[in-house]
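Omission of a single protein chain aside, the complex is shown with its protein chains in their original locations.
Chain lettering (A and B) follows the sequence in which the chains are written, and residue indices restart at 1 in each chain.
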Amino acid sequence: MSATTLMIAAVWFLAALDGALAGRAAGRPVGPAAAAVEPVRATVRLLVGQRRSTLAADGLLRWAGIVSLIVAAVLAAAVVPLGERPLVDLSVGVVWFNAMEVVAWAAVWLVGWGPNGALSLVGGYRFVAQGLSYELPHMFAIITAALAAGSLRITDIVDAQAGLWFVVLMPAAFVAYLLSAAAMAFWGPFDAPVARDTAGGAGSELAGVDRLLFAGGRRLLLVAAAAMAVPLFLGGGHGPWLPAWAWVLLKTAAVLVVLVWLRHRLPTIRMDRWAEISWIVLVPLTIVQAIVVALVVLARGGM
Amino acid sequence: MILEAFLLVAAALLCIGLFGALTQQSIVMLMMGLELMINGITLAAAAFWYFLAPASDGQVIVVAVVTAMAIEMAMGFAVVTAIYRAQRIDMTDSATELEG
């Protein structure tokens, strides 16, 4: 139960922060109280809104996409340690997290395909292209963290950072992970799948509860990805005065602030440019980073 | 949870995939049949590992089967694309250049 409240609180914090920065960017600054109330108002408005269905829509697949986006976000967040232990401490936690965020590919494609609309299908395809481009740097980045700790279990990775945070040891992997965290939740500069030039892209034909669940699932996936950066690269719960869970919350909030700032700072990246950057720059960079870290691990005495 | 149960499920998947691979007119659906066959073989390999020889190196065959599935899908789609570019064919009944 507390995990559910924590997730809802994190999504609320993210939405409020996003609204505050959007207001500032649009020239109408909103205060903290108004920014905090705005997500609640949007939620209530969407809950009472009317759902929409289009001609010859595939309702089953659209529903399957929306539900699997939220389920994937929850299952991905289940392996993130809140403090000392996560909800479920899998021995292959890193690979499980990767598998759950890949479910988002299928989910967004299904949401784009379901309503039988051209613009939503374009959004779905853009997300598949984006996914193929960020997936390899993402996999190399998280495997580099697991390599330095010698284990796929996330609590082992946190324990291995007692002396030195991995962000110091593998900065390129951290940057690649942050970019892929934004890309996996189609957030920030990577929101081409739901961009305004396709009238909302994959979510363009959703209304009412469907739109609420889709937007909520997207934000929850971003929160899960940002929360995963903490045990993988930022030392988990390690820190001087506060208890472990407080440090995890603080570090997650810091990563979320960076991601929201990135959204309002950079424009949407075009898919062909992103594919070029990812395959030509990020993939060799993360491979070289992995080799460097492997050499360091071997020099330290092997696994 | 006995070996025969796992193997019967694997054999069923293999035969459903075989039926699909033999009857489908569309090349992509034929590939789905092949995927089902390899799905059955993956399950059988994992069952053999667990029930007969859970030694340290029995999992290598499961890795090999999963890799073979990935390779088969990639090459299959490349061949489909190449055939389509050459002769605009998307049905197996039309891809008969080597027949006769």
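Criterion: a residue touches a chain if its C-beta (ideal position, glycine included) is under 8 Å from a C-beta of that chain, and two chains touch if they have at least 3 such contacts.
The criterion applied here is as follows: contacts and distances are computed from a predicted model.
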item: Per UniProt record, name of the chain withheld from view ["ABC-2 type transporter transmembrane domain-containing protein", "NADH-quinone oxidoreductase subunit J", "Electron transfer flavoprotein subunit beta" or "3-methylmercaptopropionyl-CoA dehydrogenase"]; value: "NADH-quinone oxidoreductase subunit J"
item: Residue, one of A:Tyr125, A:Phe140, A:Phe214 or A:Phe233, that touches the chain absent here; value: A:Tyr125
item: Residue among A:Val30, A:Leu46, A:Leu82 or A:Leu110 touching the omitted chain; value: A:Leu110
item: Contacts of chain B with the absent chain, listed as residue ranges; value: 1, 3-9, 11-20, 22-29, 31-33, 35-36, 39-40, 42-43, 46-47, 49-57, 59-60, 62-64, 66-67, 69-71, 73-75, 77-82, 84-85, 90, 93
item: Where the unshown chain meets chain A, residue by residue; value: 56, 58, 60-61, 64, 90-92, 95-96, 98-99, 102-103, 105-106, 109-110, 113, 116, 125, 128, 131-132, 135, 152, 272-273, 276, 280
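Here, only the chains that are shown with their structure count from here on.
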item: Rounded Å distance, chain A centre to chain B centre (Cα mean); value: 33
